[in-house]
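Omission of a single protein chain aside, the complex is shown with its protein chains in their original locations.
So, chain A:
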Amino acid sequence: MVAKKSIKFIASLIFVLSSITVLASDGGHDKKGDLVDTPEEINEYKNHHLKDSHDFHLFTNNASGTSYGFPLPVIVWTKDGLKTFMSSAFHHDDNGDVIVEKGEARLVKLHSKIYELEDGATSVNLDKDHHAINAHRVLDFSITKSVFGILTTGLLMLLAFGGLARGYKKGKTIPTGFSRVLEPLVIYVRDEIARPNIGEKHYRRFMGFLLTVFFFIWILNLLGLTPFGFNVTGQIAVTVCLALFTFFIVQFSGNKDYWKHIFWMPGVPVLMKIALIPIEVLGMLTKPFSLLIRLFANITAGHAVVMGLIAVAYTSREVLGVPGSFGVSFLLTLFISLIEILVAFLQAFIFTMLSSLFIGMAVEEHDHH
């Protein structure tokens, strides 16, 4: 009975969330309130979403021109030292029009990046490629949308798994409450991913990393499906970092056999041994590379598809009318969002699975004959 209720609840939650996603999209109108139908403008909107930004932007009221959302702290290192202020100081401007003066430093926001104006410049000038001429980038430690997402995920994981761990510490063999959901997942990662790939002898050492990376990616992927528009695992910097963790863990836990197979492959002629060295070294590097590209491209592609289907509501309006185009867009978005929920899990699973496979290859003990 409880299970049935919760399934109903989750289904209606998904329904509501995806309808909010359609409604929350402000892609339909540009700043002046004109209708937007051209592919270029939709593309621009899509690219803007895929990038990180300094505030949460939910929608814009075209009649009054006010934007709804909430600001995030900006922390930048300028020539005048460390400056902190809320991103609301920029008034949702992204074209370098609003200049924020903090001491000596004058800051503008241009294409989601913060620039500092050079001495004597009164406004930001752009060359034909839209690069700023009289301003330079500052060291930006801001709590951007992605950083906020990562911190939220960290906090969620700390609370959820802290609760699970405390339960075990008290000597309870059966977890209670939300921990009951987490235990099977932890067991799943251990028994289906770590154990068969790394081997009975070594898997315990790597469980911490594998569990962290699995839940981190999964929760962030799911956050990306909410209307807040997180796109954390679709930022290549994040996936590079995650793949580097795997890379270093593999290299540092690699045993003698692992290195021998790279630099002096046993069982082949000497010339072949030398020829195999560059290939094996390349293989060592392509493994984390494929990990990072896969996660990044999957999530980016997923978001782009959702954005594109939302844009259907605007591009097909003249043919189908307002209710028809919104209906079509809504159904397509709902459908692809459901697939994205599956992809969110699958990508977390694949990343963890391949990480453990690579670790398993590095720690595997060969029988010497």
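Keep this in mind: contacts are C-beta pairs under 8 Å (C-beta built on N, C-alpha and C of every residue); 3 or more make two chains touch, one makes a residue touch a chain; residues count from 1.
In the analysis below, contacts and distances are computed from a predicted model.
Taken from the listed names "Aldehyde dehydrogenase", "Tripartite tricarboxylate transporter TctB family protein", "ATP synthase F(0) sector subunit c" or "FAD binding domain-containing protein", the protein name that UniProt assigns to the chain not shown is "ATP synthase F(0) sector subunit c". Within the complete assembly, A:293 is the residue of A:160, A:293, A:328 or A:361 that touches the hidden chain. The chain not displayed touches chain A at residues 192, 196, 289-291, 293-294, 297-298, 301, 346, 349-350, 353-354, 357.
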